[in-house]
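After this line comes subunit A, so read on.
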Amino acid sequence: MSEIVRIESVTKQWGHVVGVDDVSLAVKTGEFVTLLGPSGCGKSTLLRMIGGFEDPTKGSIWLDGQNVTHLPPNRRDVNVVFQDYALFPHMSVGKNVGYGLKFTDEPRNQVATKAREALDLVGLSDKYDAMPSQLSGGQRQRVALARALVRRPKVLLLDEPLSALDANLREAMQVELRHLHQKVGLTFIMVTHDQDEALAMADRVLVMRNGRVVQDGTPDDLYDRPASAYVADFVGSTNMFRSAVVDGHVQLHDHVLELPERLKTCREGQFGFRPEKVRIVGSGEGGANRITGQLNELLYHGSTARLVIGEGPNAIIVSHMLQDHSGRSALPQLGEDVTVEIAADTLMRFEPEAGE
Partner candidate 1 sequence: MKRTAKLTAGVSATAMILASVAPAFAGELNLLTWEGYADDSFVKPFEEATGCKVSATYVGSSDDFAPKLAAGGGVFDLISPPSDSTAPLIAAGFVEPIDTSRIDRWNEIYDQFRSGESINVDGKVYGVPYAWGAIAFMYRPDKFDTPPTSLAALWDPALEGRISLWDDKSAIYVAARHNGNMNIYNLTDEQIAAAQTSLVDQKPLVRKYWSTAGELVDLYKSGEVWISNTWAGYQSALLADEGIEVVEFIPEENAEGWMDSFMMVAGTPNAECAYQFLNMAISEQGQCGVANVNGYSVTNPVAARNCMSEEQFTALHQDDPEYLNSLLLWENLGDRLQTYTNAWNAVKSQ
Partner candidate 2 sequence: MTLGTRIRTGLVLSPPLLWTIVFMFVPYTILLVYSFWRAQFPLFVPDFQLGNYRTLITDPQYLNVLLRTLKIAGLVSISAVILAYPYAYFLVFKVRRPGVRLALYMAVVAPLWVSYLLRAYTWKTILGTQGILNSFLISTGVLDEPSSVFLYNHTAMVLTLTYVFIPFMVMPIYAALEKIPPSLIEASRDLGEGAFATFRKVTLPLSLTGVIAGFTMTFCLSFGDFIAPFLVGGPDGAMVANVIASQFGAALNWPLGSALALVMLVLVLGIISVSDRFERLGHGRLE
């Protein structure tokens, strides 16, 4: 696949405030890339620079081989789905969708036809004459999508596209957006602060922090091999602890855990493991990397149960997948001792981050 977007050492500063700090990035045609991070991490600024709404302080942006760094938005072949949808309130849905077509010298009747096709694509062909104020939030979202897609841009930029929707609708739209991406075969770059959304939808996720990309990888990479404690914490949850490495082992509170081969030679540092990777085993069963503690909290999250074993700073969190209805009864009661296994190969070690 060829490269459609290339960002080279882009920095955005307002006075002394650094919004985006020396970011480089390449996106391939047809990829679905997500910029993930908390608010203020620079992800929206990066997106706005690709869209042409902000001028980079340093660096360059290339679109399909063309340097577009300082081109205004109307001269870039990208389109944006805005967070608030930005539908023109004084125009019908059809006019909104057709808005961008006139400029490109489409014949008049073609404009209407294409607008209808685009609305069809998002399942709103019957709303052509409606005004935006008559639509629900989800429908407005689709109109915004149709309006951006109708121009067949080289890249579609989505700025927190689902954040204004309620939870149910958001999940449905995640699936729909994903389908749409496959159907139209365009390149999508989406900004979100929601890790579930990022992991569920994107081919590739860039985790950003303080204006920098701290990890760039597939959702699996991020989950299984977070590059830092920050990523591990931001993407999913992690049981964290610090320990020295003695003879290929680390100490988790009172317990000694064996490290996998790849980590045995490490020095002291920060270690962690995913609650989902912890296995509950029968009490008293012997074996390596087993910990026994009192069950102090038990919460059900649909098909999973969250267990807190131990107390205070020594507590570890375990996420247990319930197989069926009998799964619940198989769980230990509150106050009972539970034994869990933290398999050596699920242990992760994090390099200290710059500035920490």
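The rule is simple: a residue touches a chain if its C-beta (ideal position, glycine included) is under 8 Å from a C-beta of that chain, and two chains touch if they have at least 3 such contacts; residues count from 1.
A word on the picks: all candidates are chains of the complex that A comes from, given by their letters.
The shown structure was predicted, so the numbers you read here are calculated from the model rather than taken from an experiment.
*Asks:* Of the numbered candidates 1 or 2, which one touches subunit A within this complex?
*Replies:* Every other option belongs but stays apart; subunit A touches 2.
*Asks:* So in the complex, which bits of subunit A are touching candidate 2?
*Replies:* Touch residues, subunit A against candidate 2: 51-53, 72-74, 78-80, 82-84, 86, 88-90, 99-100, 103-104, 133, 147-148, 151.
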